[in-house]
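My questions will all concern the structure given below.
The complex appears here minus one protein chain, its other protein chains still in place.
Let's turn to chain A:
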Amino acid sequence: MLLVLSEEQKAHLGCLPQAGDAAVGELGRLALELLRRGATPRACEATARKLNVGVDTVQHGVEGLAYLLTESSKLMVSEVDFQDSIHVLGFSEELNKLLLQLYLDNRKEIRSILGELTPKLPSYHSLEWRLDVQLASRSLRQQIKPAVTIKLHLNQNEDQTAQVLQTDPSTLLHLIQQLEQALGEMKTNHCRRIVRNMK
């Protein structure tokens, strides 16, 4: 699968050959920092001063490199395809090899960063529960009515929410039975076949 680079991206990456091999290593490191932590304008300025080029050139180069790395990691392109894709840019052999090495070394890390970007549903954080017995109310004295109060703490993208639920013990038992049946589905032949094929 070949990557298609737009004209603008080709122009951004065009600054790489003039920079030299050490500088390309530096720009590669900046591109990875961009992916890990976000924009680093001060580091770009420092690199621009060291290489004696404009800050914009450095920034575009870093962004172009970051795009190249994320797209190739996302699609899991093979080495041959990666090399063919950057061949279009007309770089020297060593530069191509450097870029390929940069890609192969960091592919796994970039994939794990990209994996965390998917939207997530609220997930379980913790559960508090309480068992009460209602003995009397204003309308009726001398009753026995057990109730279970549950506070479900959920986590969604670092937001903590809490849901308060209340039920009687027989509904809770029914709920537990339904959840155990759901877990039991994993042991059926159908699920076992799929799990085996996925491994």
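Quick notes
Note that in this section contacts are C-beta pairs under 8 Å (C-beta built on N, C-alpha and C of every residue); 3 or more make two chains touch, one makes a residue touch a chain; residues count from 1.
Following the convention adopted for this analysis, contacts and distances are computed from a predicted model.
Missing chain, UniProt name from the options "Cullin family profile domain-containing protein", "COMD4 protein", "GATOR2 complex protein WDR24" or "Glyceronephosphate O-acyltransferase": "COMD4 protein". Across A:Lys97, A:Arg130, A:Lys145 or A:Arg193, the residue that sits in touch with the chain not pictured is A:Arg130. When the missing chain is restored to the complex, the residue among A:Gln18, A:Ser92, A:Thr149 or A:Gln177 that touches it is A:Thr149.
Check A:Ala162, A:Leu179 or A:Ile194 against the missing chain and you find that the one touching it is A:Ala162. In the full complex, chain A touches the omitted chain through residues 128-130, 149, 151, 162, 164.
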